[in-house]
Structure formats: C-alpha cells, structure tokens
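Below, a portion of the complex is reproduced, with chain positions unchanged.
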Amino acid sequence: MALVVEKTTSGREYKVKDMTQADFGHLEIPAINVNDSVTKSKFDNLYGCRHSLPDGLMRATDVMIAGKVAVVAGYGDVGKGCAAALKQAGARVIVTEIDPICALQALMEGLQVQTLEDAVSEADIFVTTTGNKDIIMVDHMRKMKNNAIISNIGHFDNEIDMHGLETYPGVKRITIKPQTDRWVFPDTNSGIIVLAEGRLMNLGCATGHPSFVMSCSFTNQVIAQLELWKEKGSGKYEKKVYVLPKHLDEKVAALHLGKLGARLTKLRKDQSDYISIPIEGPYKPAHYRY
Amino acid sequence: MALVVEKTTSGREYKVKDMTQADFGHLEIPAINVNDSVTKSKFDNLYGCRHSLPDGLMRATDVMIAGKVAVVAGYGDVGKGCAAALKQAGARVIVTEIDPICALQALMEGLQVQTLEDAVSEADIFVTTTGNKDIIMVDHMRKMKNNAIISNIGHFDNEIDMHGLETYPGVKRITIKPQTDRWVFPDTNSGIIVLAEGRLMNLGCATGHPSFVMSCSFTNQVIAQLELWKEKGSGKYEKKVYVLPKHLDEKVAALHLGKLGARLTKLRKDQSDYISIPIEGPYKPAHYRY
C-alpha cells in the first residue's frame, strides 16, 4: 500500500527537509513527497497563485489593482507569483523578506524590499505568503489606511493576527458579503477589509487554482502512487520519504505540453554523449533549481 | 591551500553533479563549486544575461529588437534571462527545449515552444544558450532570412556550427566590424550576421556582465576561499567538491542588499521556533529552488 504526502503549506521547507533526511523508522511504508516536485512547487505555488490571487481580490472586492501600493509578505514561490500578478496588473509592489537571497531576487525584478513597519501606512493591499505566523498583527492593522485590504494566501489563518483583531476592544465587524469583512476600529473609525477571515483567500474568495495547474499537481500524485505500487516488491523504496524521481517529474511536464501546442526538441545521439545526458532524460541533476 | 572551482558553462549540470557525487579520491584538496551557489547560478546566469544579451545585440548590430521574432535555444537560467530581455524589449520569442519542465516554464511566460526547424525561416534573431554542441547548423543558416542575426551566449563556440559555415563552398565572409560578420551564401546571395565568431557574444560584442552581478559571483569565490582557509585544519571539508554552504550563499546576498536600499525583516524568536528556522538563517533547505 502506498502513501503519498501532499504538502501545500508553503514556506515550511525545513520540516520537509527534516522528514526526507530523518530516519523514519516508524514509517510503516515508503512515501513520496510530491510537494517538492518541480512540477508542483514551481507550478502550483508560483503560476497557480499568480492566477488565483488577482482572481480572489477581484471577486471579493472589485478593487482596481492598477495604481495601488501592494505589500507582499514573503517572496518564496507563492510570493513570487503574487508579486508578479500585482505588478503586471499595475500595482507598485513592496516585498518583505527575512531571506536575503529572496530579497535580492525581488530587487532584481524592480520590487522594493522594505519591512512591514516601513510600508504599513502607505499600502492599499496586503498579502501574506510566508508560511509563518503572526505576520500582520492587529497593531499593524490599526495603522493602515482606511479600507486597506488584508489577505492571506500562504498557509494557516495565523499569518494574520485574526485573534488580536477579533478581540480588539470595541472593534466592529461588518460583513460586506461572505468572505469579505470590514473591521472598524473604535478609536479611529477607520476600517480594514479582511478576506476569507484570514484563511487562504484564493480558496475562500475565488475557486482556487485553475484546473491546468492542478492537473500538474494531481498528475504528480497519481504518478507517485503508480511508482510506489510498481516498485512495491522491488526494494527500490525503503520506509522513508522520497521526492519524486526526476524522470517522473519531467514526465508530468511532458504530459501537459501537447495541450499548449508545444513541440519539444530531441537530443541527438552525439549531443547526448557530449553532455552525458540520456536522450530520454532525466535532463537535470536533482539539485537543479529551474 | 584552497581550490575553488568556478564553472560558468551553463547547461553542463550533469558534469557538476558527477563531480560533487563522485569519489574524488585523486583530489589533493577540498574544493567548493561556487557555480551552483544560488547567488551565482540564479544571478550571474539569469540577471547577468538578461542585461548583457541586449547590450551585445545593440552594440554589435544596432538592430531594433521590438517587433522582431527571436529564437532562444535553451531555457535554463541563461535562456530564461535572454528570453525575458528579448520579450521585454518587444520581440516575440520562440524557445527551443529538450527538457519538458523548462519547456512548460517557457509556456507559462507566454513564450512559444517550437523546434528550430519550425522557426528557422521566420526568425530575425537567434541566440543559443544550451551548453550543448551543434545547435544551429550551417543547413539551418542557409534557410534563414537575409540578415538574420546569430549569436551564442551559452558556452563554447560549438553551439553554432562555425566549422560548417567557414567551410561551406563559396561562402563569403564580410567583416562589418570586429566581432560582427556577415556571411553570404553563394547559391542564394543571402547573408546572415554572426556575432563574436560564435563565441560568447556578451563578451565579444559588449563588456560582459555588469559589475553588480559579477560582484555577487566574485563574492562567492572569495567567501568560498575564506571558508576553506578557515576550516583547513578542522576536517570539515574532505578532499571532495562541495557546494557553498547555504548560510554563506545567503551572506553573499546580504552583502549586496544595502547598495540597493533594501531593508530585511528579522524573524522573531517565536516565529523562529514555529517554523524551526534559526533567526540568523540559513532560511532554506539545500534543495530549495528559489
């Protein structure tokens, strides 16, 4: 019997790493972590959110994104997708990051890297994508512009301090429509708009990722299960957590090219020999970053 | 004494992998492969080429990029940078790829994925970025539009079949200026423009990468040498090839943030505990793809 771990809470890579490297002596069966497939993490997280973040924003608020200042907390795959979508829609995007490499990537795309404290009172739209907790606290919210929009597309609803907001003395919640609430602070009479009660806004306010990108994710899961089933007696997989083998990751991508009218180039034998890559792949080493 | 391997020929990841995994019993000293640092491969290769490809094209040919059809052979880091630059300058970009994952990435950016044979007679600009040999052959060149521009920014000059071109019966070479040659085929009287004699066009026709991105690459080398020197007696490094430890890769990035006015966010203790990431980093597992 096969177990497949589907892990979608971005930013928690360390736990995944712990799992893949630890001795899972207590694991009863082998498992494949498909969240770390390229065709999952770089597709679902990046391209999926690039689509579904503006979708959620528009369905929930009908706000014009062009001309606005948006803060994206976190610039991992999810944050990259969100920042790209907002920038392309005409917003000016400010990124917050703890990781200097991701921060430098944001800068290379023309995005400003600031702390939340720097930007809190000038931004119109806030999106959390960190996979960490307590990113936007109620004290931040009180300093925001009237009708600033706060949403989370990272992991749990604790990226936004919903508890602090709900228990703020005298705060008033006005439900504009399901999944879209305006919260008014008594002292300033100024309000903020919170999407999906702080939970994943693309699920709460839109319909999640589009089917094409989910097809990549689900194909990962099915192919992983088939692989575990096929190899169930071979001893290829011990009772550990693996990432999907590269050639299967590539197969997931290959299965989706036809729909988009792409035509792949074939390696010739002499080219294959020259770069020591098999004609049928895998074409990249495990650590390749895409 | 420390050895640092600086490897810049993109696309040859397999050989790097071989080196890092093989038993380098014959290696006299430990070594660090800085080519696979994030702040090298994702910066020098990607952002460097995004800058220096159009720079080389403009200096060599003064051609207007907007409105042209450009073929980028290969969509690794170098190809991604080149395709982004050409698209942003207003070209319509067609990508050729052997790797279905990279091909799908190109499609997600709105690029067309075709074979060279499909596109050879409609494109105005060709760029090779594959790290493989014999990508554009003399038979391709003969089918190109008059004054199509051919350039290589991948690795050696064998990405372009210079030998086939030079020995083509009756072909005529007209040097427009140093590093920019027009080659005329006797049968069609039609010519192509070859940059930098098929060698790296950003070096041959422009001044290579800008100093900021090279600073990232050189900082990698210096930090690697310092690390090897510091640990020379500690036994931390055996006589193998290593990648730069993640915290040093992050340090390279951190050293470059101030120049660009960025302000990093600091993890709080409770946040650090929550995601099991040290406050001072490293912030990502080794396999993280950025």
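Letters A and B mark the chains as written, and numbering starts fresh at 1 in each.
The rule is short, and it goes like this: contacts are C-beta pairs under 8 Å (C-beta built on N, C-alpha and C of every residue); 3 or more make two chains touch, one makes a residue touch a chain.
If you're wondering where the values come from, they're calculated on a predicted model, not measured in any experiment.
Visitor: Quick check on the homomer: 2 copies visible, but what's the full number in the structure file?
Guide: If we count every copy in the full complex rather than just the 2 shown, we get 4.
Keep in mind that, in the parts below, only the chains that are shown with their structure count from here on.
Visitor: Using mean C-alpha positions as chain centres, tell me how far chain A is from chain B in Å, no decimals.
Guide: 27
Visitor: If we count contacts the way the header does, which residues on chain B are in touch with chain A in the complex?
Guide: Those residues of chain B that touch chain A are 11-18, 36, 38-39, 41-43, 47, 77, 96-105, 107-108, 112-116, 118, 131-134, 216, 243, 249-251, 253-254, 256-257, 260-268, 270-271, 274-277, 281, 283-290.
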